[in-house]
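Note that one protein chain of the assembly has been removed; the remaining protein chains are unaltered in position.
Here is chain A:
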């Protein structure tokens, strides 16, 4: 790990001021991903600005029935929060499928949105990786890509976004609030992460001097009937091969509301707009679920080792919706 300078910011204005004058600085939240990447030599900031003392740790109910989550709320706290568990159970479930208890105790909401890929070639500084070293190529395309993306990828990069929490949030129409010396911005999460295109090193629309301060969830009654299903290579402590965040509302056998997002299969937390479009107003049956899943995965591109994810993702979508229908009280 490269030697770095350490600053601790007492409040939000000083944090954003510090980053605006320190090019090459990084904010340190839980450190569960940044420190790991620094140890691997993938990240090498000159300065680390510790923001863990900032007062961004609240989970508050908003007047409209939504919830505002401070950027420094620890994953464990968010998963255990009663508002979240009752109104957005898929979010609580998603968090609890991620990492380990120790990591969840450290990891923050804001940091989790910026979690970087687990692509094996991104992590190995001896490999070619356009995300780590722009222009160096992509060893994953002809290499071990079982865990890589089938949606949203480019010839420059097929790295999967690894977060579970962000998949649930993107299904819930979450909005990210960011702050800089220039003021405050609100960014819908669905637009927050960028597709890799020819610049996979640019992963979000966040500017280098911006700090995530909060995530807001709009009121969404149908989210009370929701699930997060994560499919992986071992029962715990593994990244998703495919995950499905879904909420379903059915009236008279017809789908009247639905939210679906996918993890483990795409270069960003993947909102399944196409599947939702097919399902809305359709009969709540296995056939509809399958048709919606097929529509969503139609543009998927399999590589040498991850072709199976196309079928797996469809099955996982159908299984999750079926569970919501039969066990989850969607009907």
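Here, a residue touches a chain if its C-beta (ideal position, glycine included) is under 8 Å from a C-beta of that chain, and two chains touch if they have at least 3 such contacts; residues count from 1.
In this section, contacts and distances are computed from a predicted model.
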Exercise for the section: Identify the UniProt protein name of the omitted chain, choosing among "V-type ATPase subunit", "Xanthine dehydrogenase family protein molybdopterin-binding subunit", "ATP synthase subunit a" or "4-hydroxy-2-oxovalerate aldolase". Expected result: "Xanthine dehydrogenase family protein molybdopterin-binding subunit"
Fill in the blank from the handout: Contacting the left-out chain: of A:10, A:24, A:65 or A:142, that is A:142
Handout entry: Contact residue for the chain not shown (choose from A:18, A:34, A:275 or A:312)
Key = A:312
Practice task
Spell out the interface residues on chain A facing the chain that's missing from view.
Solution key: 1-3, 41, 118, 120-121, 123-124, 126-127, 139, 142-144, 146, 231-238, 241-242, 308, 311-312, 315-316, 318-319
